[in-house]
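Note that one protein chain of the assembly has been removed; the remaining protein chains are unaltered in position.
The block that comes next holds chain A.
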Amino acid sequence: MTDATQIPSSGAARPAGKSIITTDDRTKKRNAAEKRFRMYGIAAILAGIACLVVLLGSILMNGASAFQQTFIQVPVYLNPEAVDPNGNRDPEEMGSATTFTYKPIVVDAMAALVEERGIETEIDPGDMDALFSAAAVAQVRDRVLANPELVGETVTFNILASSRVDGYLKERVSRDSVARDSNIDAGHLDIVDELRAEGDVVKRFNWDFIFGADASESRPEQAGMGVAMLGSFFMMLVVLGLSLPIGVAASIYLEEFAPQNRLTDIIEVNISNLAAVPSIVFGILGLAVFIQFMEFPQSAPLVGGLVLTLMTLPTIIISTRAALKSVPPSIRDAALGVGASKMQSVFHHVLPLAMPGILTGTIIGLAQALGETAPLLLIGMVGYIATNYPDGVASGFLDPNSAMPAQIYEWAKRADPAYYERAWGGIIILLVFLFAMNAIAILLRRKFERRW
């Protein structure tokens, strides 16, 4: 070390002084490579943006119309002889008059409206039911049962138009397609044209699509996301309530307390593996364990939540451990150095610092669970939930329910093209939820992040 080492003088003569103003070939090549790489990067980003624009654009273009629905304003004469044969305005007795009783009333009202507007048509007055939805009749009946004093009066109803009429206004149904359609005739479309000109047929924002229940296959105009939304909500409550405490506790133990040995290594590897297990596997596990073995009810948000909890746990554990690992060890030393116990150092110092990471991981995990469909197919959380909103709504953790992505899948596979639009509309609602959750993740991160 003390010996001075001789630096050998370079044998070759130093090349004649090169100017730094003219770029040499090597530098040119290097600069070209750099420029090329930048171009590749920009091209990749542009391609990504283009895909995103196409995706969002097509979703919006296909789905936006689902938020509008066609309604017909019809003055309906509520004939007391039909709806209240006993004449005592007792809602319980009036309940014996079913939609079969009400249907002719609405059909007559429709025919009267057509006549009043002076529309000449070859359509038989009895065939006016093609104009409005089957749900419209129930709509009228419900309103009458809720307000018996309306009986005998002429009340103007905003009734749901049939899906064909709705499709005609949304340009999904054309006169060509009607020619092949047994549900509606070109004559009906003429009536719609005239009524539209009079302002009796209008397209309005359709709250029922967001808050209403699903409807049967023949009544797409009535179908809504509301009940599936409730199902998703209950499932998310279960997932949050179980996976956050379990996941965070497991991560804290593994990261801060567990001894480093073969067993913890195996656990670690398996958690990483579980995160990569296809979700349908969790679905079949849920079917076998929760439904067949533990005999929980089928199609219940509780079971769906349990399955999604299993699926979300690895995500939460991995992100929580990463967040804990990113807390500098000097903080732990500092806490132990002043005599804090291991647990005090974790809960007073490490955990608050890891909080933004934990919350972000949890919300990303929840968002993933919210969009998960495959496991729900296996535990029966997909399908038409027969419920009249808001009465008899699937309101609990144990009532059969669906979930938003499952509802979208269900609509997408139905035959009526009117459901196609609703599937896209459902995707918009789901995306709004996902964006909202991500926004919350970012906000929480900002709030808990300590800038000091």
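Quick note on the criterion: a contact is a pair of C-beta atoms (placed from the backbone, for glycine too) under 8 Å apart; a residue touches a chain by one contact, two chains touch by 3 or more; residues count from 1.
What we mean here is this: contacts and distances are computed from a predicted model.
Student: For the complex's missing chain, which UniProt name, "Aspartyl/glutamyl-tRNA(Asn/Gln) amidotransferase subunit B", "Phosphate ABC transporter ATP-binding protein, PhoT family", "Cytochrome c" or "Transketolase"?
Tutor: Looking only at the record, the undisplayed chain corresponds to "Phosphate ABC transporter ATP-binding protein, PhoT family".
Student: Using the definition of touch stated at the top, determine which of A:G41, A:G126 or A:G337 touches the missing chain.
Tutor: Checking the options A:G41, A:G126 or A:G337, the one contacting the hidden chain is A:G337.
Student: Since one chain has been left out of the picture, which residues of chain A touch it in the full complex?
Tutor: 1-2, 259-260, 328, 330-341, 344, 348-349, 353, 450, 452
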